[in-house]
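One protein chain is absent from this view; the other protein chains keep their places.
For reference, chains read A, B, C and D in written order, and residue numbers begin at 1 within each chain.
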Amino acid sequence: MIRERHLNALVLGALLALPLWGFWAEAPFMITLATRAAILALAAVGLNLALGLGGLVSLGHAAFFGVGGYAAGILALHAQSFTPMMTWPITIQGTTSMPLIWLVAVVASALAALGIGALSLRTSGVYFIMITLAFGQMLYYFAVALPAYGGEDGVSIYVRNAFPGLNTLRPLPFFAICYVLLGLALLLSWRISVSPFGLALSAARQSEARVRTVGIEPYRLRLVAFVISGAITGLAGALFADLNRFVSPAMLSWHLSGEFIVLVVLGGVGRLLGPVVGAGLFVFLEHWLGGVSDHWMIFLGAALLLVVLFARGGLIGGLTAGSRS
Amino acid sequence: MSLSLLLEQILNGLQLGVMLFLMSAGLTLVFGVMGLINLAHGSLYMIGAFAAAAVAGATGSFLLGLGAALAAAAVAGVLVETLVIRRLYARDHLDQVLATFALILIFSEGTRWLFGSFPLYLDIPAPLKGPVTFPGGFAYPGYRLAIITIGLAVALALFWLIARTRVGVRIRAGQADREMVAALGVNIARLYTMVFALGAALAGLAGALVGALQSVQVGMGEPVLILAFVIIVIGGIGSIRGAFVASILVGLTDTLGRFLLPLAFGMVMEPSAANIVGTALASMAIYILMAAVLVVRPTGLFGAAT
Amino acid sequence: MSLLSVEDICVAYGPSQALFGVSIEVGPGEVMALMGRNGMGKTTTIRAICRLIGLSGGAVRFDGRDMASWPAHRVARAGVGLVPEGRRCFAPLTVEENLIAAARPGEWTLPRTVALFPRLGERLGQRAASLSGGEQQMLAIARALMTNPRLLILDEATEGLAPVVRQEIWAALRRLKEETGVAILVVDKSLRELATIADRAVVIERGSTVWSGSIRDLTGEVSERYLGV
Amino acid sequence: MTAPVVELRGLSRRFGAVEAARAVTLDLRPGEIHALIGPNGAGKSTLIGLTAGSLRPDAGSVLLGGEDVTRLDAVGRARKGLGRTFQVSSLAMELTVLENALLGAVGRSGQVMRLFRSALCDRDLALLARAALERVGLVEEADRRTADLSHGQRRLLEVAVALTLEPRAFLMDEPMAGLGAEGSRRLTGFLDRLREEAPILLVEHDMDAVFAIADRISVLCYGEIIATGTAEDIRRDPRVRIAYLGDDAA
Partner (left out) sequence: SAEGLKVGMITTLSGGGAGLGLDVRDGFLLAVKQSGRDDIEVVVEDDQQEPDVAVQLADRLIQSEGVDVLTGIIFSNLAMAVVPSAVNQDVFYLSPNAGPSQLAGAGCHPNYFNVAWQNDNLHEAAGAHMNEAGFSSAFILAPNYPAGQDALTGFKRFYQGELAGELYTQLGQTDYAAEIAQIRASAADSVFFFLPGGMGISFLKQYADSGVDLPLVGPGFSFDQDILGAVGEAALGARNTSQWSKDLDNDANRAFVESFQAEYGRLPSLYASQGFDTANLMISAMEKADVADMDAFREALREAGFASTRGDFEFGPNHHPIQDIYVREVVLEGDVLTNRIIGTALEDHTDAYAADCAM
């Protein structure tokens, strides 16, 4: 059995090695695939903060992913068509600068998480799952019916947004950006998990009354965690928009929310690198099985089923025989 | 808008509500009472519809189709429970979500593999075809009336089973503390398999009945699944009465939202735009309803406070 | 022949072993006290008897039959009634539903059980979750009686009960012993009260049986060494 | 006479038809152990809940150090210095024993919103937590998962978490329940000393312990205080004997 720390290093190393190999072997699609895995992992790292640490099973995280994505899509659309986003009371122009877009995406999705979280966190357990689903669906249908930005058709960003000093149109630099952001998010989520805040959040998951009696308000803890979580997922959404050069309501669908949960559970709930392992495996299976058979989804289902039934604590749990940290 | 149209729409809303209850009845049992998150419930619904379509198509008898639907869904339920779900009762909800999500993939692709990618044909049985005219000239499709009747019967039977019988007491006790019920001598494993099978059979029944009104195709279970969850949560987990009231509420909200919101916006906007905005809002209506209910009552309308 | 015989059992929770050889014999109609300090393995022994946790060694026999491969419900149906540590009432169910959930026919019927605990009778329609701690404890005992066991196992069944009620319960157990001949395996912290009802006692220390014999022979030395009194 | 630390004035609370507290007035003075006894279902836990703020009274008020805290919830009152243990353990089962204790220290420090400092490496917090475990005799278990503790060990951890809060007053709901004879005796001795730090409102059915250490005893019956006095007074009170003590008074 391997120690979780070694496994983590291995996983991060593999995620880095794959695209480098792709670059060397002139298989640019490998890089795209790794980028996709990194972005999905980033979204799931966000979810894992709420879900793993705080026990907040959100089935509406695609909403934040989508808000981030639409932030990127809308800003880029206006910048590329040279139309201002609004002219009154002040004129706001679009932009194609990634850092600026990220900022907007993070702020927008954090605000969305603040609003949704403030209401949803009044409930708990299965009710929480369902109310987050409800908010996600509301945003989904809102986007479908949003004629200004393509409705169901979505928004195309014809050219990937720019990052100072890098050619983002090439796959490798774009991957590097995503990889670094993923690393930063992992660092953040690790620091949070060992902080007093993380301890209290985790305790609140297990015994709410206990946390109250030591003078800590679980609602506030959870709201803060939910907002951070939503913001990270929103950032992933902005990157996803750039990866595909396209955003659409599909980014807000409950399917995707479910998929994020799958990524987290597959890797191991509450494990630092659970989301990365989950996303990596999922993208690999999707890519590889797709070539095996028309009915590849049966095999994907079977693979997922085997992991749940026989690897407790997800893949990381299975590989490290359940011993934490 | 005439009064009689409004009345008919209210009736449509009630009718949709009962139909929704019928569709969520199985899930009420499995999720509401046994406390198991079964995303594959929609697949059982689909299995029912496909079995009914296949058998009714081959034999020409809707009743045989209905029987096949019940049997196929129940068998699938027993398989799913004994092979997968049984290992997950003690785990938390997340593992259940993942496992049953995997089951959706398997069932959907499996069905497509067996039946192909095209929708199947399942028609309303001849005796129930066409509208029934009531005294006073009001006409309503006979098949829908039959569905309402069956839905009400299922509601009563479920309520009786869960609230009034010892089996119901045991099921609920098992949800509260499975190990303890076993330690007191109840064969909870077998009981749960049977309840799960019953839930699956109800899903299959709904699939077959509603399949005659809708498109029998792969993926037909998903919207039903979401709706059923919405309903159970609005009603309060564990409460059959809650699920029933919530079904009616959702049916009315949906129907009247679709009908009235475009009209309402039409008063302040140009009709085409009002239509678009009104319909968009109507599609959010039940989710807004659910969020509102949960914000005010975090455990649903009839749910026990925790 | 003894009704229950626990033969040198070993039990582990994952990697950590909790029992290293516990042996207990309970004859028909006998009252056996299981004693030991906190964390020594009393509850684990009981869980092993009821097949709520697997054995890694030894055997448990009931009526001479090896229960190793039985599921938990079969143990209960063979006549073992459990009052678990921490009550574990079915919280969302009413008191009455708690009582009838697993009831089996026999002399303990609803009226008779309620007569033993009148306070439950007043609260038949109330949800178990909202009962006071002591009321829940009564419910747990009553629930086990309703299964009409031949061997009643009580794990800290008087925890949190008012002294009068505790006395009532001990009195009830004494009557039970005298009138019905049901065997009892009991864990309780009050030596004084155990002594009035138990015939024999087993003391366990760090997962092993260290002493067993008639409760009258439980000398000051033994109880000081193993029980701290 | 010194001013009471905690004062309950006319607290009432009903659940449906059950009146769990009827205009209860009670105080807790510095340095004392005030025991609250009474039959099962008399309303003792309810009273603890009303005092700690996890239940809202229908009428009456709660004063802490002379200040009216009735409008604060459990969190606010804990911050003002009320430490509480539960009748049914409510620990974070997946955390280690030390982490549970740390939680109290974190709550006391008021620094929950610090996101970027490690809790385990914070010396002040860790010292506080370890000291509390030491005092209840659980240091050796510090790194075990709480779920792996036996019932009795968990009861002790409950007390330890309350200690790390360093409260102005303790509310303890049956801390001895589940402890063996030896454990109860040790805890009794410990509480005896603890009262120097902060007074204790003690709900307990273990009469040996109560009679040994309580300065005052109040008897609650059907939501009403039917007697208050010293151990001797209570032992002799015939109403208390019938309602609660039985032959234990002997």
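Simple rule for what comes next: contacts are C-beta pairs under 8 Å (C-beta built on N, C-alpha and C of every residue); 3 or more make two chains touch, one makes a residue touch a chain.
Note that the structure is a prediction, hence the values are computed from the model and not measured.
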**Asked** What are the shown chains in contact with the chain that isn't displayed?
**Response** A, B
**Item:** Residue among A:N48, A:S229 or A:N244 touching the omitted chain
**Value:** A:N244
**Fill in**
Given A:G94, A:G150 or A:G270, the residue that touches the chain left out of view is A:G150
**Message:** Considering the whole complex, not just the chains shown, which residues of chain B touch the missing one?
**Reply:** 2, 4-5, 8-9, 12-13, 15-16, 19, 108-109, 112, 116-121, 123-124, 129-131, 139, 141, 143-144, 212-220, 223, 255, 258-259, 262, 271-272, 275-276, 278-280, 282-283
**Asked** Touching the missing chain, which residues of chain A?
**Response** 27-29, 32, 36, 141, 144-145, 147, 150-154, 156, 158, 171, 240, 244-246, 248, 250-251, 290, 294, 297
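Simple rule for what comes next: only the chains that are shown with their structure count from here on.
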**Message:** Please identify the chain with the largest separation between its CA centroid and the CA centroid of chain A.
**Reply:** C
**Prompt:** Is the number of contacting C-beta pairs greater for B-C or for C-D?
**Reply:** C-D
**Asked** Between chain C and chain D, what is the separation of their C-alpha centroids in Å?
**Response** 29
**Message:** Centroid of chain A to centroid of chain D, CA atoms only: how many Å?
**Reply:** 44
**Prompt:** Hey, how far is the Cα centre of chain B from the one of chain D, in Å?
**Reply:** 48
**Request:** Treating touching as the only link between chains, describe the layout with one word: line, ring, star, complete or other.
**Result:** ring
**Message:** Can you give me every chain pair that touches, using the contact definition above?
**Reply:** A-B, A-D, B-C, C-D
**Prompt:** In the complex of these two chains, what residues of chain A are touching chain D?
**Reply:** 191-192, 194-200, 202-203, 205-207, 209-217, 221, 224
**Message:** Using the touch definition from the top, list the residues of chain C that touch chain D in their complex.
**Reply:** 13, 16, 36-40, 43, 85-86, 119, 130-135, 137-138, 156, 159-168, 189-191, 227-229
**Fill in**
Within their complex, chain C touches chain B through residues 50, 52, 71-73, 75-77, 81-82, 84, 88, 90-93, 97-98, 100-102, 104, 127, 143-144, 147
